[in-house]
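Notes to accompany the following structure.
All protein chains but one are shown at their positions in the complex.
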Amino acid sequence: MRPSGRALDQMREVSIETGVTKHAEGSCLIRVGDTHVLCTASVDERVPPFLRNTGLGWVTAEYGMLPRATTTRMRREAKDGQSGRTQEIQRLIGRSLRAGIDRVALGERQIVVDCDVIQADGGTRCASICGGWVALRLAVNALMKAGDVISDPLGAPVSAVSCGLYAGQAVLDLDYPEDSEAGMDGNFVMTGDRLIEVQCSAEGSTFSQDQFGSLMGLAIKGCGELMKMQKGAVS
Amino acid sequence: MRPSGRALDQMREVSIETGVTKHAEGSCLIRVGDTHVLCTASVDERVPPFLRNTGLGWVTAEYGMLPRATTTRMRREAKDGQSGRTQEIQRLIGRSLRAGIDRVALGERQIVVDCDVIQADGGTRCASICGGWVALRLAVNALMKAGDVISDPLGAPVSAVSCGLYAGQAVLDLDYPEDSEAGMDGNFVMTGDRLIEVQCSAEGSTFSQDQFGSLMGLAIKGCGELMKMQKGAVS
Amino acid sequence: MRPSGRALDQMREVSIETGVTKHAEGSCLIRVGDTHVLCTASVDERVPPFLRNTGLGWVTAEYGMLPRATTTRMRREAKDGQSGRTQEIQRLIGRSLRAGIDRVALGERQIVVDCDVIQADGGTRCASICGGWVALRLAVNALMKAGDVISDPLGAPVSAVSCGLYAGQAVLDLDYPEDSEAGMDGNFVMTGDRLIEVQCSAEGSTFSQDQFGSLMGLAIKGCGELMKMQKGAVS
Amino acid sequence: MRPSGRALDQMREVSIETGVTKHAEGSCLIRVGDTHVLCTASVDERVPPFLRNTGLGWVTAEYGMLPRATTTRMRREAKDGQSGRTQEIQRLIGRSLRAGIDRVALGERQIVVDCDVIQADGGTRCASICGGWVALRLAVNALMKAGDVISDPLGAPVSAVSCGLYAGQAVLDLDYPEDSEAGMDGNFVMTGDRLIEVQCSAEGSTFSQDQFGSLMGLAIKGCGELMKMQKGAVS
Amino acid sequence: MRPSGRALDQMREVSIETGVTKHAEGSCLIRVGDTHVLCTASVDERVPPFLRNTGLGWVTAEYGMLPRATTTRMRREAKDGQSGRTQEIQRLIGRSLRAGIDRVALGERQIVVDCDVIQADGGTRCASICGGWVALRLAVNALMKAGDVISDPLGAPVSAVSCGLYAGQAVLDLDYPEDSEAGMDGNFVMTGDRLIEVQCSAEGSTFSQDQFGSLMGLAIKGCGELMKMQKGAVS
Partner (left out) sequence: MRPSGRALDQMREVSIETGVTKHAEGSCLIRVGDTHVLCTASVDERVPPFLRNTGLGWVTAEYGMLPRATTTRMRREAKDGQSGRTQEIQRLIGRSLRAGIDRVALGERQIVVDCDVIQADGGTRCASICGGWVALRLAVNALMKAGDVISDPLGAPVSAVSCGLYAGQAVLDLDYPEDSEAGMDGNFVMTGDRLIEVQCSAEGSTFSQDQFGSLMGLAIKGCGELMKMQKGAVS
């Protein structure tokens, strides 16, 4: 029934390649089906002004798309400032990664996670969170190896997946053909068995509490699988 | 236990005053406790380019804050472009109101809903959705009275409320002192008994599925009360 | 002869409601006929860089219009930067209020006066100056009560009114229907019997010295009446 | 008593050199003492959208300063958008020139008058109006010679001069040393014996009606002298 | 003598991988040593306004850098508009590619070549031109295969290489450690044995005609090698 022939609760194939750029303290190229995102984590010993002399660390994210990551070429955002959609996505990525880090243990430094979409086929923000965590994990490993961080500030992987109602059925991990037809969809961010973020919206439509419950169930399954992949990539 | 002395599931006092500006096709001043938002609905017979000659209508929203709506004066956004937070809020308001309207029945015209916060004390986006629906309802009434719209495009009121975990307890309708201390909070948008939007996030923290369930329960109660107020205001 | 039926030298009805927002140090809602402006005064203990360590205070103003304050909806300035007209108006308001304050007595602090037009029907800049002075007076009262300012830096109220040639006759306090038809018009700012600002211009037209003299006479009458209203509002 | 040794009612030396650039339809370099402004008038057969198919012409102005026109180098406005002051000045120049032209006789075309200050020593906006009118007159002459305009749309020259209170005395045509010390000053725009614009303001101060009257008297004298210079330059 | 141990006239290792993104009409990832650039060519059937109804085609280029393509993270240009350096580079790429195409044979359509630097180690603009031509060649092949273009508009490959004076010696294909120390350097663009662009500059220094001649000789050798690589990649 799904355009890709997948089962309702089946994710796309996921691969995570680490160490893909020589400059960044942590980096990976995550592929979730045909969605490919290059994630880098950059350590900056200066924190934003509101955190100076607090001893607390910070993690923030930026998100971008190469102009031809999409079916038709998109205007490069460099010319016009970032759109509301882009800002919304990068705020979500940053919040999600911060929920999975102990800012005291990180120490007063900032890690900037850049997520640049090389090829888009739905679910770019979720892939960015999963890949972003891997890059973050690798950068923190480097800090610990150098003795700059003593106690590990990171716990279970932070993972994210989208679910939605496609042709009246709850499905896991929407690709672009499904996403563009879905009556409603949601993004779920988890770490271990805890929730970090739940965002469900229905463009021009509504949904029942039962339907919402089905999506939540699929998301828990999907995030569990993603966490295993993330652990594998960094071990 | 709550700073305001309210019960855990008790909303703030709500009032909705309609017809507050002579130029707008629909308008109201909604007060949810000390949060006051002026909402206007402006009918525009031209739709955005992507809808021309489709016969479909459109509803969009803009959100703003007067510089001294807050405890300390904020920079007027007019000087720097709208922040990511502002854009995120107005996209939410627009999506929510569109979910409650039949765009075929509205006909090929646009209604712009402006929500300007006069005084802020937490929950401004939820108050904007509730008040925005009232202004929209009044503008549509005017269109129907003039014979420009025949079949009513609006159904049950669209209402929204925030819930969160304050001092470890699930509470309904957070005011600013609660909101600034809450470990996590969420905004729920409903129409009748259907959900339109669920947004829960934990800044630097996580939450369990049970905690999420408690918030959902409170939100359903709060939205029910708000819908009664909205119906009363427009009848 | 005037669309409103007023006598040539008759002002619109004026009301000034103070204390309209709980956050600002001083605030009022001034209504001059159907022109309604919300004015707030915010005290900031930091002055602009050019005044640091001079012991001198500063008063500045910002002016805005809600998008549907006008007959047809206007583009929110937040999206495009402030227009030349807006900047011109807020520079006038700031200069006018500074002319009525003793900057040594105020001490090295800044007061920002925000004037936001809720509903426009002509004469918004004059209403902003009158209401802005009231908000400023209330904020200074608070500073004096707290002992932060010892000697009163404010004298007589600063008031402003527009006059113009409508249908060949000099009239006082133009409303929008008159303003849009007037061959020439002017704004006069006074404090006590002293002038602060005189701005007369003729869009695509000219005027004689006698005509100018008639406007000046009307303005002196109007400002006198406004000063009484302002004194009443703050006593 | 004046820094320059001039009498109270004495203008600076004025010269107007025409035809200073080969591309513009009309041009001049006006020198008012050490204030030098290059003015060009460019004919554009297209009018702004709001005038299309009305048969009416338009005159507009832009004002700029070379970065080192002033004592200390100023930031080039090209980098930051035009300041409120610049916009205010160019709006004044445009309004003033439009008051001296018959827009029906001009026909549906636009003339853009650019006033670029090469060297500033006070009174740049007044010099721009005087020089701008000369450039406009020459461009209209060219249109009439070519038969594109039949009936002369221009009447008496539009001239402008500043006056102010310096060391307690009313003085004509302030130069920079006077302008920076003046308690109040004003700009007067006239054509023949008619007024076009009166702008008097007192930065941080006030003035009496008598003082205002003295300035008006000086301005009438100064504008009379300027009109003679302008007529001479274009004959 | 060179930090990399290369001979003075030895290029870095070059690889060109084609078909790296599924959406673009033509694409490649070019690696010149540690400089990696992703190039895509997007066909747009609409040309810029100045070419409408001329029958002529157009090729243009955009250039970007991922934030962590460099040793230290760079500010994402999306936030501030493109820098002068970025604009200068993309203008060079566009001009170079246009010199190698027959715009009549291309027909009235536009091809946009995006060059995004994934990892930078000197010579990014030259790598962009070489890779950009490969992407362009592949996109044109697709147009010819589809019958949209009949006569091949492309001739010999367009290639580019940098040369410079490092430690007093003329060297070919500078990497970043050489580039940051070079007293002067130049970029040469060629197609076949013809020159397209020569840009030599000495930051804070000068060079003799003989030194310039040596660079030119190296460039001719390097471009010849690059053209072979480009031909191989597209055959």
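Structural remarks
When the chains are written out, they are named A, B, C, D and E in that same order, and each has its own residue count from 1.
Note that in this section a contact is a pair of C-beta atoms (placed from the backbone, for glycine too) under 8 Å apart; a residue touches a chain by one contact, two chains touch by 3 or more.
Keep in mind that this is a model prediction, so the values were computed, not measured.
Among the residues E:T21, E:T191 or E:Q230, only E:T191 touches the chain that is left out of the figure.
Contact with the chain that does not appear here is found for just one residue of E:S15, E:Q87, E:S151 or E:Q169, E:Q87. When you scan E:S180, E:S208 or E:S235 for touch with the missing chain, the hit is E:S208. Residue D:I118 is the one among D:A105, D:I118 or D:A156 that touches the chain not shown.
Touch with the chain that is not drawn comes from one residue among D:L51, D:L66 or D:A142, which is D:L66. In the full complex, chain E touches the omitted chain through residues 81-82, 84-85, 87-88, 91, 95, 98-99, 103, 186, 191, 193-209, 212, 216. Interface with the hidden chain, as seen from chain D, comprises residues 21-24, 27, 34, 38, 40, 42, 44, 62, 64, 66-73, 76-79, 81-82, 86, 112, 114, 116, 118-119.
Keep in mind that, in the parts below, only the chains that are shown with their structure count from here on.
If you average the Cα atoms of chain C and of chain D, the two centres end up 28 Å apart. Work out the mean CA point of chain A and of chain D, and you get 60 Å between them. If each chain is reduced to the centroid of its CA atoms, chain D and chain E end up 51 Å from each other.
Not a single residue position of chain D touches two or more of the other chains. Viewed as a network of touching protein chains, the structure reduces to a simple linear path.
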